[in-house]
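Down below is the structure, laid out as structure tokens.
Omission of a single protein chain aside, the complex is shown with its protein chains in their original locations.
Which chain is which? They are A, B and C, in the order written, and residues in each are numbered from 1.
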Amino acid sequence: MKKYLMWALTLTLVLSLLAIGGIGCEEEGEEEPTPTPEVTATPVKEAYKVGAILDLSGPCSNLGIPEERTAEMMADQVNAAGGINGHPLEVIIYDTEGDSTKSVTLVTKLIEEDEVLAIIGPSRSGSSGAVIDTVTTSEIPIVSLAAARSIVVPVEERYWVFKTPQTEYEIIPEIYTYLQSADITDVAIISDTGGFGVAGRTLCNDLADDYGITIVDDQTFADADTSMISQMTHIKGENPQAVVCWSTDKGSAIVAQDMKTLQMDDVLLFMSHGVANKAFVQAGGEAVEGVIIPAGKLLAADEVPADDPQKEVLVSYRDDYEAIYGAGSIDTFGGHCYDGLSWVIMALEEMPEGLTLADARAFIRDAIEDMGTFIGTGGVYNITAEDHLGLGTGNVYMYEIVNGEWVWFK
Amino acid sequence: MLERVKRKWYYSVIVSLLVLLIVIPFDWFPGHYTTIMVLIGINTMVTVGLCLLLGYTGQVSLGHAAFYGIGAYFSAVLSKTYHLNPWLAMLIAAIATGAFAYVIGYPIFRLKGNYLAVATLALGVIVYILFGKLAPGGPDGIAGIPNLSIGGFAFDTWFKRYFLVWGFCLVVLLISQNIVNSRSGRALRAIHGSEAAAESIGINVDRFKVKIFVLSCVYASLAGSLLAHSMAHISPSSFDPMVSVIVVVMAVMGGLASIWGAVFGAGIVVMLKHELLLGFGELEIIIYGLILMLVMIFMPEGLFVWLKSSYVKLKELYIRWRLGQIRRGAET
Amino acid sequence: MSADQFVQYFISGLTMGSIYAIVGLGFTIIYAVTRIINFAQGEFVMLGGMLSFYLIKSAGIPLAPALILSVLITVVIGAIMYLLAIRTARHASVVSLIIITIGAAVFFRGIAGEIFPWGVDIVRPPYFTGSQSIAFLGAYVHPQAFWIIGTTVVVMILLHLFLTYTMVGKALKACAISPVSASMVGINPRTMALIAFTLAAALGGISGVVMAPLTLMSYSSGFMLGLKGFVAASIGGFKSPVATVIGGFTLGIVESLAVGIDWGPFTSAYKDVIAMTVLLLILLIRSGRLAEEERMS
Partner (left out) sequence: MSESILETRGLSKAFGGLIAVDKVDMAVETGKITAIIGPNGAGKTTLFNLITGVYPASSGDIFFQGKPLKKEHAHTRATLGIARTFQNVLLFGNMTVLENIMTGQHPRSRYGFLESAFRLPKAHREEETISLNAMKYLNLVGLGMHAEQNALSLPLGQQKLLAIARALATEPKLVLLDEPGAGLNILEKRELSDLIHRIRDMGISVILVEHDMPLVMGIAEWVIVLDTGKKIAEGTAAQIQKDPKVIAAYLGEDED
């Protein structure tokens, strides 16, 4: 009997905890996970279904959550405006937990059970690599939101795969160009051991010679590391003029903090676009002051000159997003999802009625490939049959963190 | 009487399992269940190995993901990079994993209890890190691993892979069932019961521990190979230390002291993760944690034992009801 | 490696080691009394850190009371976890109880990702005493690192005194040696288990609030912290607080020096491999002696 009382108690406890969570969410104005299609005056046509598999939990959930929010927001906007040619848009979102095997089962579910027209995601390179085989054999277009270039290369094996985020190939040359212009030659690299870090580290080493740069030290750390003092001590011993840190929020913030601790004040610190979000600046606090980060223009939407083609989309996406999720909540990860889902919506707008599922999927793929120039939050895309990312140079700004704000670094 | 109830229930479970297994992959089941069932089959193979090791022999391993991974990576690298026949790759992977398990088995099984747990955990961490560092593909893993095929018949759809994986899985289950009820199986259970007593009746405790460890690692390796050839892509994250923990969870959830419990354990964990909780979004892991706790609190010996005892209880109730009916019939 | 660098590596190792040690203390206490490996130990640490940030930043409570309150809340959570999840599972074997702690860990992680207003982002509570690093024997040390090392040493001493000189402490020890004999002399093993869980949660909470400013914290930090703590506890042999702290220091210093000793450009990439290999060697070397001890008793 006592046992059941205990359980009644737990249940109440859990429910109250969840209620607290619920209240917290309401304050942020968060919506239900799957938006219900708006009822419009015109007879409702069958909904266009798009799948999204995102890292809502697990080590990269700080990527997945803004992506999820963006997808929900866009679906609401589309449906409020009467849908796509009268069809409501339904985005079906699943959590990959950062697990590549689960990504595969989710993709299968989206393809075979939910019968979606296209898929957005996954958030990470490893999971994206895992689903390529399945989407290719099932013939459905997918827009990955992960960084690695290998997702869309070689393009002949990636017929159904597109991606939106910048890769290290867009970012590192920007850093190296700057270093060259500032006559800096001795550079140390510190990166994490995950896919993102390894890709950055490899390219940093490969490109160094082209820019007359010597890599004086090359350190790595694991996801779980709680201190980088040891690695930074090693780097300090090699006397670099600049440090390039290639990792995500947590590791990068600790690197910046530990550099301050070791009083390496005259060494420039560059970081990857993986930290281009508000949480990094907030958590880093005074330690990340002066850190230089190349990233998309979204973070400084206001500073973008009015004649920049991206100005309009940057400001409107930023304003829409922050209107729902609070000022300062914008980051580039949500932007990746915005660009990806926009491609799919544009393709759906052009799609004729009455196609079979297979034909509709093929049509969307072709439409994305033939889209021409697309102005998104991540840059000006020009997708072709040879390039399923389509980003050139000039889409990246160098930012410096000054007083907790992203400031355009000139 | 007891024995007969046990037997009967045994056959009914196995038969219904087989019927279910045959029914699932066809068209009237939603397509992706086949994918999930393939995963369940693969996980069952790893879990059976752990049941033999933990449930029957009483030796814990928190590093089974390492052997699962070694199998997968050997298969992937040999068949993709060196263009070996996938079957041959799978065989070499199993032999290599077995040899590795044998070599480390003797020193590691000098440890007991939670020292054994932490040592196997450390082993899992080391192997996991080395996958990311030394194996081709690094942390992003290897893609484009070829399918298994017999002659011209390739296992290139989930429907075909389903039969392949469950074929393997059933063989593994039957072999394990046979071992458990044999001289070797009794020796293993004796080690679990009391190592001193086992030694006193001539059982070479160290050797049996290592042997069963090697066998369970070979199971894990085969499962890993099947995973690699089915998913066509593997990455280190599929074999991280948490996966080892989940394997233990599956073994305990199903019921440690039963080979067929592994099917239930793997089934419920995989279903929860890949299907049942999908609608809950971010609440998913909260509910997952709750279910883990509740199952273990109310069915501490696992699902299989719980089902078994429920069956016996229901049967008793039925008999009592029938007796009552007969008695009433006699009275009137 | 210069002398200055060596000191720097050493102190860095000591800082990390302190973190592992204090997490490991929680494992040791619960293991000694109940034989359970508590997989939720890392989550106590995470909760302590997250709560301190929440109380300071969102609720605006001053630093010291916020820290104490965070630890107290963690303690309550630990006690509730024991009462609801562990004690109710009466007939469960130790393995089943360990699975329950895994379930609890997943549950806490999920809750932490859900209820806090910053969701899944990383957070950093304020440093206790500023961020200006201090020159010390040719190395630079963050003030928070002193806090971490100091707390660990103080906790270790207090725990040692508690176990040696108080009635409750002695009862815990007796229970650890033999639950059956302890219950014969009137010690209730279930009360002792409750105390062990409460203490472990307190230790987790304390380590969480002390380390979070330096190591940062997110809802998913718990598992790996727990793993390292478990390793520290096993190097210490799951015995006394002092042994566990020595285990933690060993692990931290090995990790740190693995970065420092130059044997190629990839040294730091293999530091965890080196640390785990050292652990294995320690266990194996000790295994002979352990077996002998077991036969003696």
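Simple rule for what comes next: a residue touches a chain if its C-beta (ideal position, glycine included) is under 8 Å from a C-beta of that chain, and two chains touch if they have at least 3 such contacts.
All values reported here derive from a predicted model rather than from experimental measurement.
**Q** Of B:I104, B:L164 or B:A187, which residue touches the hidden chain?
**A** B:A187
**Q** In the whole complex, not just what's shown, which of B:T81, B:T157 or B:N204 touches the removed chain?
**A** Answering carefully, the residue with contact to the hidden chain is B:N204.
**Q** For the chain left off this view, which of B:L130, B:L170 or B:A257 is in contact with it?
**A** Touches the omitted chain: B:A257.
**Q** Tell me where the left-out chain touches chain B, residue by residue.
**A** Residues 2-3, 175, 178-179, 181-187, 189-190, 192-194, 196-205, 211, 215, 257 of chain B touch the chain that is not shown.
In this section, only the chains that are shown with their structure count from here on.
**Q** Tell me, please, which chain's centre (mean of its C-alpha atoms) is farthest from the centre of chain B?
**A** Greatest centre separation from chain B goes to chain A.
**Q** Chain A to chain B: how many Å between their CA centres?
**A** 36
**Q** Which chain B residues reach two or more other chains?
**A** 129, 133, 282-286, 290
**Q** Two or more other chains touching the same residue: where does that happen in chain A?
**A** Correct list: 18, 57, 193, 222.
**Q** In the complex, go through chain C and note every residue touching chain B.
**A** Touching chain B: residues 31, 37, 39, 85, 88-89, 91-93, 95-97, 99-100, 102-111, 113-114, 223, 227, 230-231, 234, 238, 266, 269-270, 272-273, 276-277, 279-280, 283-284, 287-288, 290-291, 294 of chain C.
**Q** Using the touch rule from the top, collect the residues of chain A that touch chain C in their complex.
**A** Against chain C, chain A makes touches at 3, 6-7, 9-10, 13, 17-18, 20-21, 24, 27-28, 57-59, 61-62, 65, 193, 217-224, 226-227, 229-231, 233-234, 237, 249-250, 253-254, 257-258, 260-263, 277, 279-280, 282-287.
**Q** Please output the residues of chain A touching chain B within their complex, sorted ascending.
**A** My answer: residues 14, 18, 33, 56-57, 93-95, 97-102, 104-106, 108-109, 111-113, 125-126, 129-134, 137, 148, 150, 157, 193-195, 197-199, 222.
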